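Here the complex is missing one protein chain, while the rest keep their positions.
As written, the chains take the letters A and B, and residue 1 is the first residue of each chain.
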Amino acid sequence: MKYTYYPGCSLRGTGRAYEESLLAVFRALNIEVQELEDWNCCGATTYLSVDELTSYALAARNLALAEREHRDMIAPCSACYLVLNKTQRYMRDYPDIKLVVTRALAAIGLTCDDHVRVRHPLDILLNEVGLKAIAEKVKTPLKGLKVAPYYGCQIVRPYATFDDQHNPTSMDRLLEACGAKIVYYPLKTRCCGGSQKGTLPEIGLDLIRYLLSEAQKNGAEVIATVCPLCQFNLECFQKEAVNHPPISMPVLYFTQLMALALGASANTIGLQRSLVPIAPVLARKEIAYA
Amino acid sequence: MELKRTVKFEADRDPEFARWISHTVGGERIRECLQCGLCSGTCPLSLYMDYTPRRLMHLSREGFKEEVLSSSSIWLCTACYACMVECPKKINVTHLMYALKQRAIEEGFYPKRFPIPVMAQQFSRMVRRSGRITESWLILQVFLRTAILRLLGMSKLGLRLFLAGRMTFKRERIERRPEIAALLDSVAATRKELAL
Partner (left out) sequence: MPEIRSPADGANREPPRIGVYVCHCGTNIAGTVDVKAVSEYAAKLPGVVVSRDYKYMCSDPGQGLIQQDISEHNLNRVVVASCSPLLHEPTFRRVLSRAGINPFFLQMVNIREHVSWAHLDKPQATDKANDLVRAAARRVSLHKPLQKRRVPINPNVLVVGGGIAGIHAALTLADAGKQVYLVEREPTIGGHMAKFDKTFPTLDCAACILTPKMTSVGSHPHITLWTYSEIVKIEGYVGNYKVQVKHKPRYVKEDLCIGCQECVTACVYKEGKTPDQFNLGLSKRKPIYLPFPQAVPQKVVIDPETCIQFKSGKCKKTCVEACGERQAIDFAQTEKFEEVEVGTIILATGFKTFDASRNPYYGYGRYPNVYTSLEVERLINAAGPTSGEVVLRDGTRPKSVGIIHCVGSRDANTNRWCSKVCCMYSLKLAHLIKERTGAEVYNFYIDMRTPGKGYEEFYDRLLDEGVHFVRGRVAEVSDWAVHPSEEGKLVIRAEDTLAAFVRRIPVDMVVLSVGMEPQADAQEVRRLFNISCSTEGWFLERHPKLAPVSTFTEGVYIAGACQGPKDIPDSVAQAGAAAAEALALIDAQFVELEPYTAFVSEEECSGCKSCIPLCPYQAISFVEDKRKAAINEVLCKGCGTCVAACPSGSIEQNFFEDEEIFAEIEGVLAYA
């Protein structure tokens, strides 16, 4: 199994632990990835707000570069995953967009023929590797660690390609295969506020508070995320969002939990980068890890 | 108490705006909107909006440009796509929110120092220059332009992230940076040529 890998900007910044743990999981499961050569920013939600045509062209440069490799491309960040998929769809649906993008790519000597599948790690792990293969490779079972699975938006919305839009379960099943216990979490696809915490802080904090409180209420010991922005919001603003009484809820990437179970050592999967440490929880659960 | 005229004359309507919204990408079905309000109900941000998404859809298709573009709602949208998935008429509400943001920026319909358009502008500037985003620099630039004081409050968090290796001031760059400029210039040229 070999894939093109599109990390996106966040995985080189605040979301470094996501990349570290993702690659660790892939290594453990013999998935080979090759980083997309000279990839650029996908444009994210922000660019769409100012100039959508340009944002499609930006995303399309990555698609065009990926086409040369003739492999499926993995995009772990929710925003990248959506923008790349959306660009493909809009180029199919809107001739004007296709024209603009094709010309722009031509200007830098590229073409885009719409034959790269942009896929999410959840999709790859569940549908290509499979739960059975993963369970067989688990070295440090998570011993019923209570996890609130938080998918956020943009993974299954608006395009449901590999999971149910209203009640996605791919992450639930992957973590269960690693021995975790999934707690009831009705807000699993509710918005974390995205960049609102930065731009309209009061409102952003409200949304973050709902998500944290609900996870705690349902007995979660850790929240598992699939998106750098969700992870950042939920972890870094805990103190501001919930203070009476204060909350201490570790927020990890689902790949960090999986990598842990597959026997990776803490420092190779970015556990040390957490602001809310998971160590006390793991100690309580007597989950011994390297 | 300030009393003002609230009645709307037909002359207050901008039919061109109504035409634009129903011809813009994602607006194909806006006229089919049943005004059921499901979008407003499902929107996690509608609690804070001056006009709910439902009302924005109606005001837009009727051409009440001023009301729509000066609404806070278009800035509150986080693009979570909940409205679009649930819409019984498959109206691309999320995308229309993007379209309205762009139009509001083009026509200058937002308060000064309003962080969202500033963030969008800084973002695009950084992409043009480097091809990638360095989050630390982006955040710094946005706060410098909108809320310098809040930057001080954030410094503690910034320091912790820096120590955890999640914030760096090393700029992320791509190799073939001129390609990005060429790409963007081509888009601008085609847009102009085709009047898109």
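For the reader, a short list of remarks on this structure follows.
Here, a residue touches a chain if its C-beta (ideal position, glycine included) is under 8 Å from a C-beta of that chain, and two chains touch if they have at least 3 such contacts.
Just so it is clear, the model here is predicted, and its values are computed rather than measured.
Judged over the whole assembly, touch between the missing chain and the shown ones holds for B. Among B:Glu32, B:Glu106 or B:Glu193, only B:Glu32 touches the chain left out of the display.
Residue-level contact of subunit B with the missing chain is found at 6-11, 22, 29, 31-35, 54-55, 58-59, 62, 64, 67, 89.
Going forward, only the chains that are shown with their structure count from here on.
Centre to centre, using the average C-alpha position, subunit A and subunit B are separated by 23 Å.
The touching residues of subunit B, when paired with subunit A in their complex, are 25, 44-45, 47-48, 75-76, 78-82, 84-85, 94, 98-99, 101-102, 105, 115-117, 119-121, 123-124, 127, 131-136, 139, 142, 150, 157, 160-161, 164-168, 172, 174-176, 179-180, 182-188, 190-191, 194, 196. Contacts from subunit A toward subunit B in the complex involve residues 9-10, 12-17, 38-41, 43-54, 57-58, 61, 90, 94, 96-97, 99-101, 103-108, 152-154, 157-158, 165, 189-191, 193-196, 198-201, 203, 206-207, 236, 272-275.
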